[in-house]
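Working notes, beginning with the structure itself.
Excluded from the complex is one protein chain; the other protein chains are retained at their positions.
So, chain A:
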Amino acid sequence: MSELFLARLQFGATTIFHFLFVPLSIGLVFMVALMETLYVVKKQEIYKKMAKFWGHLFLINFAVGVVTGIIQEFQFGMNWSEYSRFVGDVFGAPLAIEALLAFFMESTFIGLWIFGWDRLSKKVHLLCIWLVSIGTMLSAFWILAANSFMQEPVGMEINNGRAEMNDFGALITNPQLWVEFPHVVFGALATGAFFIGGVSAYKLLKKSEVTFFRKSFNISMVIALVSGLGIAFSGHAQAQHLMHSQPMKMAASEALWEDSADPAPWTLFADIDVENQENALEIQIPYALSYLTYEKFSGSVPGMLSLQAEYEEKYGPGNYIPPVKTTFWSFRIMVIAGMVMILVSLLGLWASYRNTIMEKKFLLKTMVGLISFPFIANTAGWIMTEIGRQPWTVFGYMTTSASVSPNVTAESLLFSLIAFTTIYLILAIVLVYLFVREIKKGAGYHDVQSDSNISIDPFDKEVMQP
């Protein structure tokens, strides 16, 4: 196994794993903040209970998200030293700002929130959780600013063989960033919403704490539908932009070898033959690709072979076609998962509006299964984005094979790969175990236990409270 292969495997594995927790954290904390706002505005205890219960699950998830994020901060230098040398001048800035602006904010105010229930006024405590929520979104913004630079390098010039920033404004107004950021944030909100919706559905099926979980379910369905639509619109904008910034990724995600017909059909299914650079079988929806790309029912989309010829002329000899099957299928998995999510959230919202959710057993069961869908869609989306950019790390400037650390041996990589995978596996098992435990205990458990659980004094005013 080559160093490059191992380094890529490790980066892919650690990043995908990290990004299971990140969107759930962003989504959950937003909804917890929403619930606590309802508590402060409406002054009803049930909303406080909601903020606490879902906040509890959020914290377990947040802990894993935070620690798996530390690796991300260091592994550019560890595994991709040549990449870091080349882009550090531009790429490092958003990472440093992310730490300074977002990480400090999240970590300080989460501490204040967890420990501050009895020490801060209601409003200040509410402000803390909103600052955590804003912090998570700022974090997303800056890391996506860095990622967008890899997709669409702007605001820089090449000096002495490395990329140097010459326009910070261009870096944060990168058009790629402004289609990517909303898409990711809506995706994260949907992850939180379907998690709360699915867990609530499970509890409703068990008929446990019905009022509490029905209220949670209702809130989650509103957010699920809003974010589902947000995902669709921002995703559409992103696809249109892709046509300009990375047509090769676009062509690969459509398995389009030759330039498409005009108007271009959208391929639902294709039997891709990479070796002969053709598709044996295609099921297509006429006009659809033209519409998705240009918002009109005409227009051809360039295929991979003509783009390959164009790139060879521009960048020299080489293979500029990304892994087609992965790009094609990850895109489809993402889109289909997203559509199912929108559809089911519509049904869920309708049922909560009509107050018939308790009778809709099948819908509730579907909601439980649907917890996994945002995770699948998030992962598939990133696989499409990153695999589809290959062979580049920085599009048009640096290839992945030129990015890897020359001094890290295959043995070292194997060690780190095994070590990280093992510890991540343990984390995943413990996390799921704790999630299931907390969910089974339910929301009432923490009332009785109160916050401290050393000797409970019967005359303590906390215990005396209803």
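General remarks:
Keep in mind that, in the parts below, a contact is a pair of C-beta atoms (placed from the backbone, for glycine too) under 8 Å apart; a residue touches a chain by one contact, two chains touch by 3 or more; residues count from 1.
Keep this in mind: contacts and distances are computed from a predicted model.
Hidden chain, UniProt protein name from the list "TatD DNase family protein", "Cytochrome C nitrate reductase", "ABC transporter ATP-binding protein" or "Rod shape-determining protein MreD": "Cytochrome C nitrate reductase". Considering the full assembly, A:L95 is the residue among A:I16, A:V40, A:L95 or A:L205 that touches the omitted chain. The omitted chain makes contact with just one of the residues A:F11, A:F30 or A:F76: A:F76. Shown as candidates are A:F5, A:F115, A:F269 or A:Y353; the residue that touches the absent chain is A:F115.
The chain that is not drawn here is touched, among residues A:M137, A:L305 or A:L427, by A:L427.
Contact residues of chain A toward the unshown chain are 59-60, 63-64, 66-68, 70-71, 73-79, 81-82, 84-93, 95-101, 103-105, 107-112, 114-116, 118-120, 159, 162, 164-166, 168, 405-408, 412, 415-416, 419-420, 423, 427, 430, 434, 437-438, 451-452, 454.
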